[in-house]
Structure formats: C-alpha cells, structure tokens
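Only one protein chain is missing; all other protein chains are in place.
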Amino acid sequence: MPDSRTAVPAVTTIRLVYLARLREAFGRSDEDLALMASTPSVGVVLALLRARGGVWADELAPGRAVRVAVNHTVAAPDAALRNGDEMALLPPVTGG
Amino acid sequence: MPDSRTAVPAVTTIRLVYLARLREAFGRSDEDLALMASTPSVGVVLALLRARGGVWADELAPGRAVRVAVNHTVAAPDAALRNGDEMALLPPVTGG
Amino acid sequence: MPVRVQTADFDAGHEVSGLRGADARVGAVATFIGTVRDMNDASPVSAMTLEHYPGMTEKALTDIVEEARGRFSIIEALVIHRVGELRPTDQIVLVAVTSAHRGDAFDACRFIMDILKTRAPVWKKEATPAGSRWVDARITDDAAELRWKADTTPGKPD
Partner (left out) sequence: MPVRVQTADFDAGHEVSGLRGADARVGAVATFIGTVRDMNDASPVSAMTLEHYPGMTEKALTDIVEEARGRFSIIEALVIHRVGELRPTDQIVLVAVTSAHRGDAFDACRFIMDILKTRAPVWKKEATPAGSRWVDARITDDAAELRWKADTTPGKPD
C-alpha cells in the first residue's frame, strides 16, 4: 500500500464526449482521457486536444464557438476536472 | 308629392342598442329614436338621452367610460347619423 | 373564417391542427387559451355569463386579425370566443397563429389577445356569494393595449 507521503503521480481519468458536427469531424463520439496534470482543468484538456493538430486544432481553435459542459453543466475554461468527470464539447445548439 | 324646395323637416330614425350594464340600468336592450335635428350626430343623441335625467343622466354623464358604436364601428361624438343607423352604447369591455 | 363567436366549447388541439393543415411553410404555432377562474378580485366565482354585441363582435375580431396580419408576418390566424353561461375551468377564448418563425407567431398571438381585451364588445357577469356583478375593466388591459399603440390607431373612447 503506497504511503501518502510518497504519493504516485495523480492520474485523473475523464470521459470526453463529442456532439453533432464535432462528433463527425473527430470521427468518434467519445473517448477516455488520462490526465497527469496536477490541477487538470477544462482549459488544459482543450490545449491537449488542440495539440493533436489537424481537425482538432481547426475545430477547437480559440475563437471557434465551442461550448464545454462538465457533467451536463456548461463550464468555463478554468473549471477543475475530477476523476470520472464527463467533459462534452458542444457546437452552437440549433434545437427548438 | 313634396317639392324638394318646400321640404318637410328631415326626420332621422335610428336604432339605439344598450349593452350589458347599460341594458340593465336602462331596463331595455334597444329602442327606436326619431331625431328632428338638421345634422344629427352621436353627440346630439347622447345629449338627448342625458336629458331624460335619472339613470340616463347618471350613466351617460360626461367622463363616464361609455363607448359608442355606429353600425358596429366605434364612433366619436361628432360622427354623423343617417336614417336607419344602429347606435350602440357600450360599457368598458371585459371579454377574453 | 378566422373568427367565430359561439356558445359551444371548442377542441383547441383539433382547431390548431386544422389551422396548420399540411402547410410546410409553418415553423411556429403560438396558441392562447383563456379559461374561467374560480376566483376574481378576491371573490369566489361559481359561474359567469358572457354577453356580447352580435355583429360587432365578429367585425371587431376580424378587424383585429387583419391588423395583426398588417403588423406581423403570419400565415394563418384563428380566434374563437365563447359567449353564454360558463363555469370555472371552462374555456373562454382561443387565439392561434401560425407563421414561419416564432417571433411573429408569439407577437401576433399576444397582440390579438391584448387588443381583443380592450376592443371586442364582450362583457362578463360573475356569480359570487354576494350576488352577480359585472366585471370591472382592468387597468392592466388598457396598459397592455398601450404597449402596441405607438403605431396603431384603435377606436377612441367616447
């Protein structure tokens, strides 16, 4: 059993969900992502995804109208992420 | 046959209609009225009705919220009346 | 006919379906139903009688619908106003409007109701424990009409 004073690096695993146009652009509806960052946030994940380049960098470029929801609630870039959170990327909505 | 140059005094007969509270106050729903005035108008008829005194004077006192319609269209006091016109007295409406 | 005055009840769902028809230009349907409450001005109401001025009511409602057509981009509009004896929870009035977009449907539906409230020659007499009474016109109804008045010319009060 690990001693708390010699903790292994914290791993935060979140589930990413891609909706509508983003689901089609990324070719997947969801994926799990393991984060090593000490204080994982929405902004950190967005930066990681942009770093994948190509369509990821295009669709998530700053200024693109993409909203983020964490556990079904709209969240700002500085929102913290906890293990097991569901972070969804939403294009502008067009229901109703 | 009367010669137009020696015309008999013009008689204008109108139908008066009383609605809702006014119908109950006046104890009648309608009546015919023969007017001798040379230029009969809504205002002339209102004055004639007020001159009856009692509930007529009360209900039609200047400042009371009574609307007049002539032939189903709201009319101002200076609106002219022609033979056969229907002039209705309407309390403030409360439908819908 | 986009306007009906009747003693019979109406089936709002059926009326709205008929108004929409199979018209695929319609993207928005706004509907209002007025119903009899069992309380008014702090008195219990057990029943009400709606009296109207036959002929003028139909004309006034038709004019209001035409005015709404002139102000808003609407496809169809329907007004049904009941008269006679009504009881709490009974339906009194239906206004339904179809349009391409929701703004026009909402605006026109509300416009028709607001103007109807101040111009349709209809009067309510309520049965209360203290006897029957003619309902007083609401100040708020005049205020609601005024909101639309900037660019219209409703009949002037005498």
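All chains are identified by letter, namely A, B and C, in their written order; residue positions are counted from 1 within each chain.
Quick note on the criterion: a contact is a pair of C-beta atoms (placed from the backbone, for glycine too) under 8 Å apart; a residue touches a chain by one contact, two chains touch by 3 or more.
Given the structure is predicted, the values throughout are model-derived calculations rather than measurements.
Displayed chains that the missing chain touches over the full complex: A, C (touch as defined at the top). Contact with the omitted chain, checked across A:A10, A:A51 or A:V74, is made by A:V74.
By the touch definition given at the top, chain A reaches the unshown chain through residues 17, 19-21, 42, 46, 65-69, 72-77, 88, 90-96. Seen across the whole complex, the unshown chain contacts chain C at 11-14, 16-17, 20, 22-39, 88-89, 100-103, 105-106, 109-110, 113, 140, 144.
The criterion applied here is as follows: only the chains that are shown with their structure count from here on.
The chain with its C-alpha centre at the largest distance from the centre of chain C is A.
Centre to centre, using the average C-alpha position, chain B and chain C are separated by 28 Å.
Chain A and chain B have Cα centroids lying 77 Å from one another.
Of all residues in chain C, none touches 2 or more other chains. Counting partner chains per residue, chain B shows two or more touched chains at no residue at all.
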